[in-house]
Every structure is written in structure tokens, then in C-alpha cells.
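Before I ask anything, here is the structure I am working with.
Below, a portion of the complex is reproduced, with chain positions unchanged.
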Amino acid sequence: MLLKVINPNTTASMTATIERSARAVAGPGTRLEVVSNPMGPASIESHYDEALSVPGLLAEIQAGERAGVAGYVVACFGDPGLDAARELATAPVLGIAQAAMHAASMLGRGFSVVTTLGRTVGRAHDLALSYGFERVCLGVHACEIPVLELETDPDAFATIVESCRAAMLSDGCDAIVLGCAGMADLCARISDAVGVPVVDGVSAAVVMVEALARMGLRGASTGEFARPPGKPYTGLLSGFELPGDPVRF
Amino acid sequence: MLLKVINPNTTASMTATIERSARAVAGPGTRLEVVSNPMGPASIESHYDEALSVPGLLAEIQAGERAGVAGYVVACFGDPGLDAARELATAPVLGIAQAAMHAASMLGRGFSVVTTLGRTVGRAHDLALSYGFERVCLGVHACEIPVLELETDPDAFATIVESCRAAMLSDGCDAIVLGCAGMADLCARISDAVGVPVVDGVSAAVVMVEALARMGLRGASTGEFARPPGKPYTGLLSGFELPGDPVRF
């Protein structure tokens, strides 16, 4: 079973972090392909970054279809391009926010999200609403560490733990969801420190998409999620698809 | 990794059906213990049946704790006793309605449930609301086959397929959730017949609880889901726990 994990940003060291998390939880018979976005932003910290990450992400989904991928993970907590990816993919596609929120909601009554910059809090609320977790997601808290500094800031661990504790106190949550793929390496240590289950979205998405694939489930492929109708594309993006691309124009 | 699947009713043939579904999807390193309820109703088709299935179910959870179980599945679509089971268990506990609804919601915009008797429709709506799927669950449809006749009614397959098609037409759903553990054997054939993904809750719960366990996640164990406070129990149920029981009174 081949799973493909796509880091929607272009930073290789963060893709490496994601890969470590993915490999740590993947089942014995599962092969993993973990890739960076071939085009787009170095990190995703705004709606703008997110929007510009999507074309490259979709190109990777299309490449995955040609490779027979059985399940995809979109490894950015904004779950960029998920609906479009589902149209292209025959296999299930999970975002890491989606998977983490599902997992956390199975562990207790409610979870809180601890994310990077305050400006991404709104997106997390949007996703919680969209997935049905507006009552289960008890709060979204920013630790105000930029994505790429998670790897370099020596205080990152302490700051995140502090945010988790503040979330537990104010929200009374049963579990914490980490709001960035770049926090994956810290997950176990944070959980030990705070005493409630802490969910890393990369791990959650890998095991959940593997679970769906093991059941033989594919994504919906009729109606809204049927293949997009073919049509002419103009300008910069018109040529970026590879030959043999199933959505060729 | 030991997973325990509990059939909350007492019918051995249905437990066998559940076991087949569970074994078909469990990962290579996973051991499964699949048991019937030691006390309770032959099938669960009412709130009354559900209520009386819970004490035996909880006894099985407690036995599981002593055996080091890493994840539990409650294999009845009413998800009976889930909150109480979570208090007793240190490992995650999933109901099959819960797991199936989560899985189906990951496949598209909305799912419909096809269940057994019309009188159980309300419970399915309650669960959808409770898990956050009131918008994603587009409808609940009864095929009016009693639980134990799923095994014997020669028209069961055709009747369920007809209900699925009616649900697809009226609800525009992307996926179908089967509303009874007793339908597990039919899942693949139904999916072939109706052309959208069909989710069996037993399979979904097994792969999802395995996924949670693989991530090292335990259920919440503080606050609402801490061990229940010990206290005297009187009457018929007071003696049903085994010696050494972790909730001893």
C-alpha cells in the first residue's frame, strides 16, 4: 500500500520532520512517499500563502494518481486545496487538521488547538466548523512562533507547552491538537509535559488514511467530487501539468 | 497490539459476523479478541435493549483493562455505554456508529445511514448530533429488517440496496453508512451495487482504534473521563464485577 504525504510548502527540512512523524506510525506493509511542494511558499502562514500552495499540491496529487497511490495526506494545518484534491484523486485525501480533529474528538469531549501565529486562528475555526467540530473544538490558541522558527527557536518547546497549559485552563479540554506540521517532532514530549493526549496531525492523517485504504474505501467520485470537466487553461499555470496528466486541457 | 471488540448483544452468530469483518481489516501485528455480551438482550432494537446491554458491556471493558487491551470497539450501531466505557478504559474506545460516521465524513460532503428498524432512526440522529455530524449526516433510512433477520432473510441484500438507492436519491449523499453490525458481511456487495462508498462500522472502528493506538494515544483520563469514584453498589448488579476489578466497591 503506497501512501503519499505532501508538504504544501517548499522547505525540505520541514518535509523531513513530516517524514519522520509519518514513518513512526505507518503500518508494516505501508510504503510512504513524502514530498515537498515543487512550487509555492517556504511556509504557510496566511490565506495568501495557502492559496499559492495549492497549484503545486494539485500537481503532486495528479502525479500520485499515475503512481497508484492508495491514500494522500496534505501536511499543512490549513488543509489547503482539500476539495480540489479530492476531485483529482480516486484514493482518499486527508488534511492534517481534519485528521487531527477527528482523532482528538474520539478521545474525549473536547479538544483545543495550539497553533503558530495568531493570524491562522480564524482558519482553524473555519475548518472546525466545516468538519462538524464547532462544539468539540473548545478553543484555538496561538503560541506566536512562526512556522520555520519551530525548528530553530530554542524556546519553542517551552512556549508551546505554556500555550497548551493555558488552553487546558481556559477551555477545560480533554486533548490538545498541535496546529502545525512543524510541531510533529515535539508531540510526545509535549504530551508528557501536559498530561493530556496531544495529537500531531501528520501522524493522525497517516494512520487514518491508511485505515480508510485498508477498508478498501475510495473517496467519493460522483457528483461534486467527480473528475473536473476538462477545459482550456490560459497563462502561467496552463502548462504546468505533466504529459499524460489525467486532467489535461 | 491487542484490540477487543465487544458485541453488546448476546447472539453468537452475530458475534461471528462481527469477527469476520474485524479480522478482514485488522493490521498484520494486531491481535483481536471478539466477545459477545455475557448478559443482556439477543439483539438491540430499542433504547430499552440498549440500556440493558450496558452493564455486561462494561464488565467486558473492565476485563479488557486487566488484559492490557490497547483499543476497544463497541460493536452496536447505537454506541451503547460509550461514555461509561471511556471512564473505565485507559485505551481508546470507539463505537461503530461513531467510527463509521467519522470515516464516511472523510470521503465526501455527506453520508446517509441505512439502518434496520424505523424505531432506531432517532438514536442515529442523536449520535450524529453528538459527534458533530448533524450537517454531514444527510438522512437516516430504515429498511425495516429486524436485526436478527439480517442473517436469515433471503431478501435482506436486495432490501438494503433499495434503501441505499432511495437514500442516494433523496439525500444526494456521497457515501452510505450501514446502521447495524449485522450488515457487515454485505458491505462490499452493497457498495458494488450502489456505486458509492459504503462504510461498515465494525471495519471502521477496528481500523480507527488501531490507528489511535498506533499513535500511542490513550483516551482522556482526567476530569469527566477519570476513573469513576468508588462507592457502594446495592442489589442485583452489586456483585457482578469480578474480584480484582479496578472499579471495586
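When the chains are written out, they are named A and B in that same order, and each has its own residue count from 1.
We take it that contacts are C-beta pairs under 8 Å (C-beta built on N, C-alpha and C of every residue); 3 or more make two chains touch, one makes a residue touch a chain.
Given the structure is predicted, the values throughout are model-derived calculations rather than measurements.
S.K.: Out of the whole homomeric complex, 2 chains are present here; how many copies are there altogether?
M.R.: 6
Quick note on the criterion: only the chains that are shown with their structure count from here on.
S.K.: Angle of the rotation mapping chain A onto its copy chain B, from a C-alpha fit, rounded to a multiple of 5 degrees, please.
M.R.: 180
S.K.: Measuring centre to centre with CA averages, how many angstrom lie between chain A and chain B?
M.R.: The computed centroid separation for chain A versus chain B comes out at 28 Å.
S.K.: Which residues, counting only chain A, touch chain B once they are in their complex?
M.R.: Residue list for chain A touching chain B: 25, 27-29, 86, 92, 94, 98, 102-103, 105-109, 131-136, 172, 174-175, 188, 195-197, 199-200, 203-204, 207-208, 210-212, 214-220, 222-225.
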